[in-house]
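The complex appears here minus one protein chain, its other protein chains still in place.
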Amino acid sequence: MQQAIRAQAVQEAPLFEGEQTYERITAQIGDIPFEKHPIGWTVAFGLGFAGTTLLIFAIAVLLLIGLGIWGINQPVAWGFAIINFVWWIGIGHAGTLISAILLLMRQAWRMSINRFAEAMTIFAVMCAGLFPLIHTGRPWVAYWLLPLPNWLAMWPQFRSPLEWDVFAVSTYFTVSVLFWYMGLIPDLAAVRDRAKSQLAKVINGILSWGWRNSAIHWMRFESAYLLLAGLSTPLVLSVHSVVSLDFAISIVPGWHVTIFPPYFVAGAIYSGFAMVLTLVIPFRILYPKLREYITMHHIDMMAKVMLATGLIVFYGYMMEAFFGFYSANLFEKYMITNRMTGPYWPVYWALIFCNGIVIQALWFPKVRHNLFWLFIISLIVNIGMWLERFVIVVTSLHRDFTPSGWGMYGPTFWDWATYIGTLGFFVMMMFIFARFVPMLAMAELKDLWYRLYGHRGGHNGHAPAKEPTHAPTSGGGA
Amino acid sequence: MERERDPMFWRSLNERYANKRQLPLYREQLAREFPPEAAPHSDLVSRRQFLKLMGASLAMAGLSACGYKPQGPVIARAKIPEEALPGESLYYATAVTLSGYAKGVLARVYEGRPIKLEGNELHPASLGSTDAFTQAEILNLYDPDRSQNLLKFGQIQPWQAFTSELMQQLAIQQAKKGSGVRLLTGIITSPTLADQIQTFLKAYPQAKWYQWEAVNHDNVYEGTRLAFGEWLNPIYRVRQAKVILALDSDFLYLGPAAVRYAREFADGRRVRENQREMNRLYVAEPMPTVTGFSADHRLPIHSSRIGLLALAIAQAVGASVQVEAAGELTPDERKWAEAVARDLMAHRGESLVIVGEAQPPTVHAIAHAINATLGNLGKTVVFTAPPEAKPTLCTNDIRTLAKEIEAGQVEVLIMLGTNPAYDAPADLNFAELIPKVPFSVHLSRYTDETSALCVWHVPESHPFETWGDARAFDGTVSIQQPLLYPLYANTRSALELMATINGQGGKQPFELVQSYWKGRNLVPAAQFDAFWRKSVHDGIVPRTALPIKSVALRLQPLPPLPEAGQGFEIRFAPDPTLYDGRFANNTWLQELPKPVSRICWDNVAFMSLKTAQELGVVGTESVALVHDSAPLVQIRVNGRTLVAAAYPIPGHVDNAITLHLGYGRTRAGSNGSGTGFNAYTLRSSDAMWFARGVEVVTTGQRYTIARTEEHHLIQHGQLDSTHHRPIMLVGTLQEFKEDPHLEKHRHGHAKNGELPSMYRGFKYDRYQNPQNYRYAWAMVIDPTVCIGCGACVIACQAENNIPVVGKQEVVRQREMHWLRIDRYFKGPVENPRTYQLPVPCMHCENAPCELVCPVAATVHSEEGLNQMVYNRCVGTRYCSNNCPYKVRRFNYYRYTYYKQPVLHLLQNPDVTVRGRGVIEKCTYCVQRINHARIQAKKENRRIRDGEIIPACQQACPTKAIVFGDINDPDSEVSRLRREPHLFAMLEELNTKPRTTYLARLENPNPELSAEAHDAASH
Partner (left out) sequence: MAHVATTTQPYGIMAEFDSPEALIEAARRTRLEGYRRFDCYTPFPIHGLTDAMGVREAKVPWTVFICGLIGALFGFGLQVYTSAIDYPLNVGGRDLISWPYFIPITFECMVLFAAFGAFIGMLAYNGLPAPYHPVFNVPQFARASVDRFFLCIESRDPKFDPERTRAFLQSLNPISISEVEP
């Protein structure tokens, strides 16, 4: 019975479009690096490159002159840098979620988007990691945060959440890279075997460590892959929890909130999926082939995850407001009132609109299947999540305990330049990735295809060993 | 910068000086290019220009690089061994003068360069404390903009050229008995200088000597003349007064004796568990002042109606005063006057009425009558002869001089120090007059507005560079001894210049001063050396205080009181930090948030909120006080106009504006020029302090103001800048008597000190054996006596090498002061209660800042100091975010004075100069703690209580700050921490601050205390 339903579901929401063979899958994806690239690629890369140049310039000026070029002040000693840091880190989370958590949850639809999302994660974390570094007053000694007895034989101060960040973010980055690269090894091997030019053969040969598709290797590969997924899952939760503790550990009203960890994680996944959609939709246009593997079903699923996490985040906002008023704490109460009615009220309400109101549209399948509107919504969500961080960082700081110390914050040109710069860098990296690396996990797709339609895929068309009764997963057997 | 924002303002001034464009002064233009401390942080470009011009400042370095050994046998303060040990400072007693009157100071001289001024407890005007002006004087000494060269029409000339030309001119005058010679000086109390001038006047009998001070006390003298028939110098015994009435007088802050009065006022006000008496202060004034903020009852009233108030009180106390007065008091004012009168009468002989210098002589006379009637004469107020060398009425002097120049009678004009081209009454057009004088000489420390108009400019030495003497408010003479060799070769003091004119050019200033005092025969010649040594050493010459005159009231017929019409009124007042403008180039004073208004780098036209709204200056109330940019209004006073920024301030009287003097200077130097608006352009000799019939119209332009405190909550006419927060513990004396703990006001405050914690925490207990006795430093501040004068802020700045950041950065809320004075309003917008609270680092035992620093750059010492390790700081600024008191400061740029080598001489060698990108904050003056620790170790003893005095405590005129060791149960700070009305700011956060406060108590008159009460019990 259950099998029937599942099989039906598979028919209705196909994970593949059109007839596939292992050959076709490999050719479609594996050949992209060798093909001529659409003009759109050049344009996007150009924009990204321009942004990167701006970023480098902004950082150079910052190092030469000092943090004063930013809008930060006392009391608002954290501004765009931290906002962007949290924003980027959050975006990163979708990748890990797709590759790790969905893998453990045996979601078949993750297969075709995980490689892409993981790449996004890595570049997003790069952008994120940049900010804490340059936002320090003396970046040239930022290495003092590493656990080395470096100055006056001193060690880092491990009670500080910022120190936790150092460990959490660097671990997160390392593990994400390992995870991504490991999944890439067999596909690089495939590219190596198809490469016409000697150079490509050699490079891919080296990068794939001489992978030879041995069954026993596959076995170890799979158990390692599954274990990495198992490790990444708590990791990804911990990372944004730690990021949220950057605020929650403090005593600043509006930061000192117990629900921060879960609600930050939800927010992270939320913004992450928004970013995946923001990227996938144009990529499907740029590379029509991808539509065969990233189908409306995938898009629909991502939209659903967005809706779910979005609702959690919205619940978080309501809880914050509730705590504020219910706490009977003078400062908390004022903080939330100030958010809603203070000088930054437009930001707060814009945030509610973006993250609370707009996503309600995703309840409707019509919207979830309309790429245009989905794209717009994903953009709005990205903005909304950025605004959320602005509200948390700025409106909490600018009026805390002692009114005599209150002030206002406004970004400067250099704040914007740095932010836009990282956006450029991110886009540039994504397109470099698309240019040189198989964008989708071919091996996993073939596996998926075999599990779903193996009987049709097999050449000597006899029925496959087993029906795709359970939701297939590459890790299932290990 | 701000200049562009207000073209009109600048156009007018350029026009004003258009004809003087042919006097290009190199540093003047250089200054325009880049205000040294101020602008460079504003953007890239100006920094680039900066580098181009580094050469210029390096040149200054060369000049300042000579030896700093003072000339003449100076005598070191005995509290430190006389021979200078490397690394040890010497303290020299000397005096700082402000419009002629001396305040005694001890200058800390480190390896030949003075770096800090501290009060001289032996000096009557100091009593060991100082005011903000005195603290900042040290920066004047090292001001890179000081004039260094002898100039003729702006061209550098040798001394020879000047003296020969001068002598030649004087030779011509000799023939006419000097009838064409005029001497213009500031008020002079210096006996030696006066002696030189008298010598000169003997040689030129027809020559005349005039004195001019923009902020003068003509009215005080005239008042005494009306009351007693002669010019007298009133001295108040504030300590003896139980009830004090100040009529338009800022006696706690301004004036030669302000520091002393503030101390005496505080002494009569400190409340302890076993000391439950408190004096009561009534203040009637148009614009809130330091004194007004300290009042138990304050009445906002036009200056022109103060007379009516005084008269009403006089009649109520039964003083027989006949004077014709137009106008009526409002019922409220009358009620107030009667209540005050009753209170005064209840304290005969121990009450005091003080009238400000702005009030016409009649009002002074009325006040004297009241004091006489109340039997205060000889008790709370005594009189001496004027301490000045030649008492005079400045306004008459300058008026006469102007007339004479007009009439072409003045051929040689020698000006010592004053700056009439800038601050003379506008109706005299002095700036036009000076060029009319064929031979004009101007001696001044800057090539200022007057120098630019004179034939000759002579650079003046700073008093710390030469010998001199000056009298205090009570006549006590201080010998000023030089603290270092003149920084610049060509500077001369007024005394030297006069000596040169008198043909005594050969004599050293030291000889001049000493020989003068030898000549006074105060002691037998044999004892003179000992006498001299003691005088110079102590900083005061014994037995020079003027004798108290016993006076009897002999009221002259009084001129009528000023027309107290209902028109719009303007009030001129000396600026709280720039005084009459002489401190315009002093960046410390420029950036010191002004007492009362908390504005820096500008003066503004203050007005009440109601008036501001009527003028359309501000919209809704809440907006009114949050905005950073103030609208520009055009002020028209009988024909003269000025465009100034309008700024509403609570407690200001309606239909009036108050303008502070001293701003809008064009040749103050690179920092002072172009700040604020020149109130002198509206001030005429017939209305020196206030005028009626003012028109104010908005221009539609706006002007950015730098303020350090901005936000206020106004709800239906009630102002509460604490936002109902339990920041301060406030109560009345009555409530204190009922319950010294003031429980009913301890809203948010945790009632029991210990709050639960997850951690065992650290114990700071002492060990008995002296070897490893452990100290626990703490500070207690008593806001009841704090008058918010800001002396502590400047003292802290001077002691701790705190940089100035400039207006732009203050606007961006990046001021660096380690110690700020919070100001909170409560009560009706028209006349709220005000509470002030000095806020240094709290040195919390559970410091939130330390916890969040990822590199342990801020940690706790075992003595409980919250230490900031600059060279470990990477600048995440999380500590600042997590500091509930917001006392941490961050170096967003490289703010330190590295661009002006001469300013390197100013730096305190005991305190690290912070670089870019690190956090800094109050250290409890740890360098002083360690200095004392070393002393104690050397003598193998414990540090004594009171041995360590942080800069703020030292400067504080009211001794509101006490620092010490709480592990010693007998230390003063321990005793204060046992007081029942002690509280810690934001106690409920369980930060366990080491800096705690006593409740702010006030002593309202039950008759009037309605609003005082509801203000106290928020």
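Letters are used for the chains, namely A and B, taken in the order the chains are written, and counting of residues starts over at 1 for each.
The working rule: a residue touches a chain if its C-beta (ideal position, glycine included) is under 8 Å from a C-beta of that chain, and two chains touch if they have at least 3 such contacts.
The shown structure was predicted, so the numbers you read here are calculated from the model rather than taken from an experiment.
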item: Residue of A:F16, A:F123 or A:W164 in touch with the missing chain, whole complex considered; value: A:W164
item: Touching the absent chain when the full complex is considered, from A:T52, A:Q74, A:S99 or A:S238; value: A:S238
item: Omitted-chain contact residue, chosen from B:G761, B:P969 or B:P1006; value: B:G761
item: Touching residues on chain B - with respect to the absent chain; value: 758-762, 844-851, 853, 856, 859-862, 992
item: For chain A, the residues touching the chain missing from this view; value: 21-23, 26, 147, 149, 153-159, 163-164, 167-168, 170-171, 174-175, 178-179, 182, 186, 189-190, 192-194, 206, 209-224, 227-228, 231-232, 234-235, 238, 242, 245, 443-444, 446-447, 450, 454, 458-460, 462, 464-465, 474, 476-477
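Throughout what follows, only the chains that are shown with their structure count from here on.
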item: Whole-Å gap separating chain A and chain B, where each centre is the average of the chain's CA atoms; value: 58
item: Of chain B, residues touching chain A in the complex; value: 41, 44, 47, 626, 628, 709-711, 713, 721-727, 748, 809, 812-814, 820, 822-824, 839, 848, 850-856, 869, 871-878, 880-882, 884-886, 888-894, 916-919, 985-986, 989
item: Footprint of chain B on chain A - complex, ascending; value: 61, 65-68, 71-75, 77-78, 132, 135-138, 141-142, 144-145, 151-152, 154-157, 159-163, 166, 246, 249-252, 330-331, 334, 343, 397, 399-408
